[in-house]
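Let me begin by handing over the structure; questions about it come next.
With one protein chain removed, the remaining protein chains of the complex are shown where they sit.
Going in written order, the chains are labelled A and B, and every chain counts its residues from 1.
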Amino acid sequence: MTESPQLAPSPLDPASRDALAELLLSVADDEFVIGFWDSEWTGIAPMLEEDVATSSIAQDEIGHAKALYEMLADLTGNDADAIAYGRDADAFRHAALLNHARGDWAFSAARRYLYETADAVRLEALARSSDPSLAALAGKMRREETYHMLHADAWLRRLSDGDGEGRDRFSAALVSLWADAQEVFAPLAAEEELVRSGLLTEPMRAMHAAWQTQVRPILEPICGELPRHTPSLDGRTRRTDDFRWLHAEFTSVHRSEAGAQW
Amino acid sequence: MTDRVWEVFRQEDDGDPMIHAGNVNAPDDELAVHYAREFYSRRGESHRLWVVPREAITELDDPDLLRPPFDRTHKKPGGYVIKHKLEAARQRATAEAGEGD
Partner (left out) sequence: MQYACFVNESADTIQPLNGRPPYEAGDEEAFYAHVGSGGKVEADDWMPDEYRAAVLKFVEMHANSELMGVLPERDWIMRAPTLRRKLALTSKIQDEVGHAQLLYRVAEDLGKPRAQMLADLLDGKTKFHNVFHYPTRSWADVGIIAWLVDAAAIVSQQALRDSSYAPYARTMKKICWEESVHIMHGRDVVLTLMNGTQSQRDMVQEALNRWWGPLMQMHGPPTDPARDKDLHWRIKAKNNEQLRQEFLSIYVPRLLELGLTIPDPGLAFEPDEGRWHYTEPDWAELKSVVTGHGPASQERLEFRRVSFADTQWVRDALSGGAAAAA
């Protein structure tokens, strides 16, 4: 159940509304899925203190997803929980970076770093969106994400310092995740409309370029030269067995009793 | 892993005193601050935190220094009990005023 009252669909024209819906869904699904994978560390992180920190970050992501689903629900006359829990796996629109299970600590840390840096670029643009609610929400999210970025950066440094196992694992994880990381900037179907209306202040490929410029100097000293990739057309539609497993798990109780309250 | 302990002090609201809240293990200063935030403000319950390595704290708990045995009541409000004297003075003043009628 959403907390905000059901509003009539927004007064935006239908093309803009559909474009905004697609944008919101992509960001919401990213936050939702990464929140799921990282919340799996609750109880089993390397140290108790770190366990609590990682869980907070994962919960923040779910909180962001919830706010985004609620905004989407208001826009389309729907219900946030129905959007989150009522779709099939193939209807999810998260970036391929989030298709992977959490892996070991280095894998999660590497994915977290890649996601946080990309998300920061995206959020900075969304905070200037022509839609005031979206701009405000993005601004709020950025304030929480500052802490996420500090934490992701702290772990990048700790794992990549020295020549030991930490560096090897982290480096290998970066290399294996690199191609899928580009997909945070996968082109959206309605991108032209989004840019035209100012909902998105610049196209995804411009954000992608900015992100590359920012992260290569930090990552390449750790894992060597990273290949050039452009985001793919199916960057937000291709799924994996890992995600299908996740989807089956997280919908299991919700689906056990159609329409029930929980 | 060689952990050290950091003590955490928190302030509930702007202007309140810093109060000792607990402690965290961490490998270094930077993560100690992250963890202090988690344990003492993840619910938004603190306005400010001080995160201090345990070895930076000097403890004094000698009762001879803190609560020495000789009378120090002249240093505290409770050392000036005027109830009886005030009562006596009021009675005298009232009586004098009555005599003067």
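The working rule: contacts are C-beta pairs under 8 Å (C-beta built on N, C-alpha and C of every residue); 3 or more make two chains touch, one makes a residue touch a chain.
What you are looking at is a predicted structure, and each value in this text was computed from that prediction instead of being measured.
Of A:Asp161, A:Glu220 or A:Asp234, it is A:Asp161 that touches the chain left out of the display.
When the whole complex is considered, the residue among A:Ile62, A:Ala89, A:Ala135 or A:Met149 that touches the unshown chain is A:Ile62. Residues of chain A in touch with the missing chain: 1, 3, 36, 39-40, 42-49, 51-52, 55-56, 58-59, 62-63, 65-66, 69, 80-81, 84-85, 104-105, 154, 157-159, 161-162, 164-166, 169, 246, 249-250, 252-254, 256-257, 260-262. One chain is missing from the display, and on chain B it is touched by residues 1-3, 5, 21-25, 27-31, 38-39, 42, 59, 61, 63, 67, 69, 71-73, 76-79, 81, 84.
In this section, only the chains that are shown with their structure count from here on.
Chain A and chain B, compared by their mean Cα positions, are separated by 46 Å.
Partner chain A is touched in their complex by these residues of chain B: 1, 24-27, 30-31, 34-35, 37-39, 42.
Chain A contributes residues 47-50, 52-53, 56, 147, 150-151, 154, 158 to its touches with chain B in the complex.
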